[in-house]
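Below you will find the structure I want to go over with you.
Removed: one protein chain of the complex. Kept in place: all other protein chains.
And then subunit A:
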Amino acid sequence: MAAPTALKRELLPLARILGGISHLKPRSLTVCSGHRKCSVTRSCLPLTPSTSFHTATFLSSSPSAITVTEEPDTLFQKLLVSVKSHDSAVLDSYEFFATMAAKELGITIGKVFEPPKDIKRMTLLKSVHIFKKHRVQYEMRTHYRCIELSHITGSTAKVYLEYIQRNLPEGVAMEVKKTAMEKVPDHILKPLWEDVPAEDKPGQ
């Protein structure tokens, strides 16, 4: 079966999309401008130079630039998105948002589960000097949430992950484990010693 020569698309800055939806343009500008630069360069690097990315301002009137390249799209067998935070209520809302976004974009959701929380406790002296019998105890709770997505292409993964990460709330950290699948490369199909038997094999 031939490798799927899928299409590769560019990402439009989300601010433009939000700007198109909302009627309050200045607000969407200020919100997203901080994030825009770094993610733009990241997503732009592997793409062909025919972009309107760097030159387009937020609210340019040119149509959305979707370039289609013949380069085959990467295929991700599994995408494990795990978020952690000190507040489980925030993670509940975020999980609802992420699962709904995945459903809307047509991504198959594997399973959504909650690993047990970690509690780090420390018992410290209450006073600066002496009073060893009087201590104070603190604890830090870290809650986790994992969303497993399967069978997702590279372009869709980029779109989904950028959307998810832009809307990551304050105080929440994310780890994304990507498992890409590839064919066996051509130089490993046959040993190259077969073609050159007469040549002296190099050293021990």
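In this text, contacts are C-beta pairs under 8 Å (C-beta built on N, C-alpha and C of every residue); 3 or more make two chains touch, one makes a residue touch a chain; residues count from 1.
Quick note on the criterion: contacts and distances are computed from a predicted model.
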Tell me the UniProt protein name of the chain this structure doesn't show, selecting from "Aspartate aminotransferase", "Mitochondrial ribosomal protein S35", "Band 4.1-like protein 2 isoform X8" or "Prolactin". "Mitochondrial ribosomal protein S35"
Per the touch rule stated above, subunit A touches the missing chain via residues 1, 4, 6-12, 14, 17-18, 20-24, 27-28, 31-32, 38, 64, 66, 73, 75, 77, 87, 90, 93-94, 97, 100-101, 104-106, 151-156, 159-161, 163, 165, 167-185, 187-193, 201, 204
